[in-house]
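Notes to accompany the following structure.
One protein chain is absent from this view; the other protein chains keep their places.
Chain lettering (A, B and C) follows the sequence in which the chains are written, and residue indices restart at 1 in each chain.
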Amino acid sequence: MEFFNQITQYAISGLSTGAIYALIGLSFAIIFNSTGIINFAQGEFVMLGGVLAIVSITALHLPMPAAVAVAVVGTTAVGLAFERLAIRPLKNATPLSLIIVTIGASILIRGLVMLIWGKDTKALPPFSGDTPIEVAGATILPQHLWIFAVTLLVIVASRLFFHHTITGKAMRACSFNRRAASLVGIGVGRMVLLSFLISSALGALAGVIIAPLTMTAYDVGVMLGLKGFCAAIMGGMGSGFGTVLGGLILGVLESLGAGLISSGYKDAIAFFILLLILFVRPQGLFKKGETDRV
Amino acid sequence: MNKLLTTTVVSFALTCLSTVALAAAPIKIGGLFAVTGPASFLGEPERNSAQMVVDEINKAGGVKGRLLELISYDTGGDASKAVQLANKLTKNDHVVAVVGPSTTGDAMAVIPIFEKAGVPLVSCAAGIKITDPVKKWVFKTAQNDSLAVARIYEQLKKEKKNKIALLTVSDAFGSSGREQLKGQASHYGIEIVTDETYAPKDTDMTAQLTKIRGSQAQAVICWGTNPGPAVVARNAKQLGLTLPLYMSHGVSSKKFIELAGDAAEGVRLPSGKVLVAELLPKSDRQKAALLAYIRDYKNHFKAEGDHFGGHAWDAVMLVKNAIEKGGDTPAGIRSQLEATRGFAGIGGVFNFSAIDHAGLTKDAFVLVEVKNKNWTLVK
Amino acid sequence: MLRLSGIGKRFGGLTALQEISFRVAPASITGIIGPNGAGKTTLFNIATGIYPPTEGAVLLEGKDISALPPEKRARLGLVRTFQNIELFGKMTVLENVMVGLHTQTKSGIFACAFRMPWQLREERSIRERAKRWLDFVGIAELAGVEAGKLSFGKGRLLEIARALALDPKLLLMDEPAAGLNSKETQELAKLIKSIRDRGVTVALVEHDMDLVMEICDSLVVLNLGSMLAEGTPKEIQDNPAVVTAYLGEE
Partner (left out) sequence: MSPHRKLKPDSLNPDTPSSPQEKLKFLVFSLAVLAAPWPLAGGYLTNVLIFVGINSMLALGLNLLLGYAGQISLGQAAFFGLGAYGSGVLTTRFAMNPWLAMAVVAVSVAAFAFAVGFPVLRLKGHYLAMATLGVGVIAHIAFNETVDLTGGPSGLSGIPNLAVGSFQFDSDLKNYYLVWGFALVAVLLSLNLVDSRVGRALRAIHDSEVAARVMGVNARLLKVQVFALSALLSALAGSLYCHVMTFISPTSFSFHVSIELLTMVVIGGLGSVYGSILGALLLTLLPEMLRAFQDFDIVFYGLLLISMTIYLPGGLVRGIPALFRRLWPVRRSHA
């Protein structure tokens, strides 16, 4: 019984961490899909969301909902500025130079946050208390429910947006074929801007809702971004369910690895399995194969 | 070619000038601190404290009428950078002694440089390897991890708890603690029933704690630095883990209580005395220094001084005392450092000798417990 | 020379090719024609091993090469050009042709890095031969230009020179006249014939019917992924099914 309880706890812990990865993965995939950019600054958006929320509460004494709003709006503004000042000026950019620019931006954002708000780790109070909830012999915190709920909401919302609105469809068109999209009159530049807007807002949201659990500091973005990237890759860089599954799988693998095999090697185990998956399915878990056209 | 010649002439001229000017010049001390990077929680208070104490000394008229100058660099916790900067301090800045570095990794990397250059290094990092075996030019002010471990184990033995679980962070701080925890266990008749680790940037340790919950452990010892231990405390609360939770001196600052919130209640840890300076008896030899340090730090930085900063405070004071007694040459400072006896600093009462360059005993640590969001002494 | 036997290809649920079987006779020029979407390029991609057929086999000189990757087929003498010209744009024209001589040289990483004497000899020899091929197609004076800067017509010639450098037995050309003006097309016709006269078998996909009728020894007609007809240009011209297919398209 105890062993069974342990396994459920591992699974539930894994799922809740995985949901965080999934959310970040989604924000990765949105930019990738409409621009082909792997945004290495994505983790920084997450960090910025958390830090801004905390600062709003501790320094500006705002109530929680207002703090969340400030965090999301502030981060989105940074995301838009980033697109305008760093991405747009790159003419004929190669995927590599885009990567370097986003690396530069991530260093810059991290540095600025460090200078303005210091290096200390900060904690955000949980949204609805921290009385543990028991689920099938395992315990989670109310904040985990928030994470699950927001992840679910984001999936539904992005599904609706990308499949049932003109703008969303236009963004998808850009991801399939940018030239064709621009030929039929879609403003590709505007779509890129929009994708940065959505993605940074989403990243900030993720940052805010995880901050009560994981706490935050200027340097947490790298690791979170990395895990989100993995989730997105696993899901085949789609902006939907695949990425979420990818994130959940990663989280559960880590948790089970830590609990059952070795906590020291848990990331290595997770990555090893991800590698095996990639070797068997080079296109990610949830994407159909494509063939080169010549 | 022409340019080369100019460079040579200019640098030669500069060298001459600086030699001439030396007589009136301040005494240069080097500082190597990990002000940025993952160890900034050490490096920042250390650099601040070092700068503060140098300023205070200068305000009070300097050392034997000469001012001190602190030339401090940020290693970022990166060993290669630390090596470059150690070279810069010894070869370009010609400092007479160096305080720092902050981390054991940086310290181990730069030790050969100071040994070769013949410049005393007073390390602020805790690793036992730094001064064991004794190296001619290397001293340290941070308490050995082994002393902190001994403090915890003594308490556990007193409470007859002999089965424990370890949860250590997989960085230099955690692995050094883990080594000590495992090494000393048998000496206290303690058995380690689970030995778990977590990565420095991990955000959830429920898996490890679940495993510990399922084991025979009677107490948990977590060895890490913020924010990991705060997450551990919160996760333990989430899981309803009722075992006594011990932490390391790596989190002995108010920050931990702030981060862990309610979950910090009841957590125990060994700490330098700076945390509980007010609570110490008047007879304590360190009390005066501790209160002065806390007061100065608050004045300078509007923040609470912690015992990491204390390591740098001790280091600078030790060097200053050595200069007062032995002059401003590296060799003179070294021999006076080695001769230091009974120096009551922040980290403890230092007694260096030819066979001991760490100079502290386990009295340097007190065991504290969090009660009502504040530190109390465990008797 | 080349035999395709019962080739079929499906992409997901879409059938691109089915039951394609024909032979290309040695030292001939075979034209493969058909309306857009007939599956001509797909057939070339299967013949050269860029993707595997769903069914059927590709035989070169009687040997089944269906399972071989493109590079192995190239070594056996099966080479192609591309519809949209796939040059190595950042390399010089001469270097492009020298890549074509890759299979005829052996130096490995170490021989190249250490500039072994035999590697230098090899290098000199292929440089000479590459220049001769440029000469053959008539762009020798562009040897040092970056290939990406060539005009479309010159690029086409370079691609042919590069393919010829492999010393192929069979050269597949995917729409060689596309994008060329009439004068260039005339020169191309001459060039293709001279290639055939050197003993190289040629198969080409082409839309320019004048060119096809002028140079091809035999023709294969595809429509909607199936074989429609096969025969000499004369026979094809008179074939009513072919006429309907083409007219139907318009």
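Everything that follows uses one rule, which is that contacts are C-beta pairs under 8 Å (C-beta built on N, C-alpha and C of every residue); 3 or more make two chains touch, one makes a residue touch a chain.
Keep in mind it's a predicted model, so treat the numbers as computed, not measured.
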| item | value |
| --- | --- |
| Displayed partners of the chain not shown (whole complex) | A, B, C |
| Selected residue (touches chain absent from view) among C:3, C:75 or C:129 | C:75 |
| Listed residues C:95, C:175 or C:208, member touching the removed chain | C:95 |
| Options B:45, B:127, B:270 or B:345, residue touching the unrepresented chain | B:127 |
| Residue touching the undisplayed chain, where the options are A:7, A:99 or A:260 | A:99 |
| Which of A:7, A:69 or A:108 contacts the chain that the document leaves out | A:108 |
| Interface residues of subunit A (partner: the chain not displayed) | 32, 38, 40, 85-86, 89-93, 95-97, 99-101, 103-112, 114-115, 222, 226, 229-230, 233, 237, 262, 264-265, 267-268, 271-272, 274-275, 278-279, 282-284, 292, 294 |
| Contact set of subunit C toward the excluded chain (per top definition) | 48, 50, 69-71, 74-75, 79-80, 82, 86-92, 94-95, 98-100, 102-103, 105, 107-109, 112-115, 119-120, 122-124, 126-127, 141-146, 162-163, 166 |
| Residue ranges of subunit B at the interface with the undisplayed chain | 4, 7-8, 11, 35-36, 73-74, 77-81, 83-85, 87-88, 90-92, 104-105, 108-109, 111-112, 116, 127, 129, 170-176, 179, 197 |
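The criterion applied here is as follows: only the chains that are shown with their structure count from here on.
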| item | value |
| --- | --- |
| Central chain of the complex, centres being mean CA coordinates | A |
| Separation of subunit B from subunit C, taking each centre as the mean of its C-alpha atoms, in whole Å | 72 |
| Of all residues in subunit A, the ones touching two or more other chains | none |
| Numbers and ranges of subunit C residues touching at least 2 other chains | none |
| Touching residues (chain side subunit A, partner subunit B) in the complex | 2-3, 6, 9-10, 13-14, 16-17, 20, 114, 119-123, 125, 130, 132, 139-141, 210, 213-215, 217, 219-220, 222-224, 254-256, 258-259, 263-264, 266-267 |
| Subunit B residues touching subunit A - in the complex, by the definition given at the top | 36, 38, 40-41, 44, 170, 196-199, 201, 203-204, 206-208, 210-211, 213-214, 226-227, 230-231, 234, 237-240, 255, 258-259, 261-262 |
